[in-house]
Each structure stands twice: as structure tokens, then as C-alpha cells.
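The structure is given below, and queries will be raised subsequently.
The other protein chains are all here in position, but one chain of the complex has been omitted.
What follows is chain A.
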Amino acid sequence: MNASFEEKSVWIQLISMVGVLGSYFVVAAHMLSRGVMVVAAFVPLFFVAVVLLVVVLVAGHTVVAIASKPEGRDERDRLIGWRAERNSSWILSVGVLTAITGMVLAIPNVWIAHLLMLSMLLSEVARYVFQLVYYRRGM
């Protein structure tokens, strides 16, 4: 794969996040559908997901670093990162505003918490996708 270490890192983060946190949301959705409405019930699952995410990220970056020499970020990597963030950050903003509206409407905290986490996940995934598009198609 003719890609810089930064681009490979973005691929690792995208796949890890979608795989691990995506699995968390599948299980959490199942729990919510069964009527689990206590935030504390989701904490162990979330803790496992975060630990797993860290392990997968470290393992992925270690493998890539062994296979190809890590290089620092250059001006193109930084510009791609900024542009991707500018194009994706609105998703988190919408999630936060929707969560505030939900709190005003007294929606259960478990829904608010998951709405915030989901918007954070979607915002990050969109950022990684934009980065990969800019790396492949140019700016």
C-alpha cells in the first residue's frame, strides 16, 4: 500500500473505532430495547470497549511501525487533518444540541449519554473518511 504512516494510522483508527465502538452500540441498542434504562448498567460494557479499543490501536500502530518506518506529520498531513475536522465537527455539534434539547424535554439520561457518544463516534468516523478521501483524491 503506497501510503504514508499517517494515512495508515487513519485507516487503523477508522477500522478500530467502527469495529469496537460499533459493536458496543449494537450490544447497547439490544440492552436498551430490552428496557435497561440505568446508565450504570452500561459502564462495564463501555469500559471493556475502551480498553479493547486502546489495545487494538496500540497493536495496529505497532505492526505498521514495524513494517514501515514511522514518519512525522508534514504540512500536507496537517492540512488534511484540519480540513477533515472542519467538515465533520458539525456532527458532534448537532449531537450536543440535540442532547441539550433532550434534557430540556426530560428524556432519560441513558438516551442522552448514548446520543452524545454516538454523535462523537459519527463525527470521528466522518473525519477519518474525509481524511482518507483527501489522501487518495487530493485537495
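Assume a residue touches a chain if its C-beta (ideal position, glycine included) is under 8 Å from a C-beta of that chain, and two chains touch if they have at least 3 such contacts; residues count from 1.
In this text, contacts and distances are computed from a predicted model.
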item	value
Options "ABC transporter substrate-binding protein", "Na(+)/H(+) antiporter subunit A", "Carbon-monoxide dehydrogenase medium subunit" or "Helix-turn-helix transcriptional regulator": UniProt name of the undisplayed chain	"Helix-turn-helix transcriptional regulator"
Interface with the unshown chain - residue positions in chain A	2-7, 71, 74-77, 135, 137-139
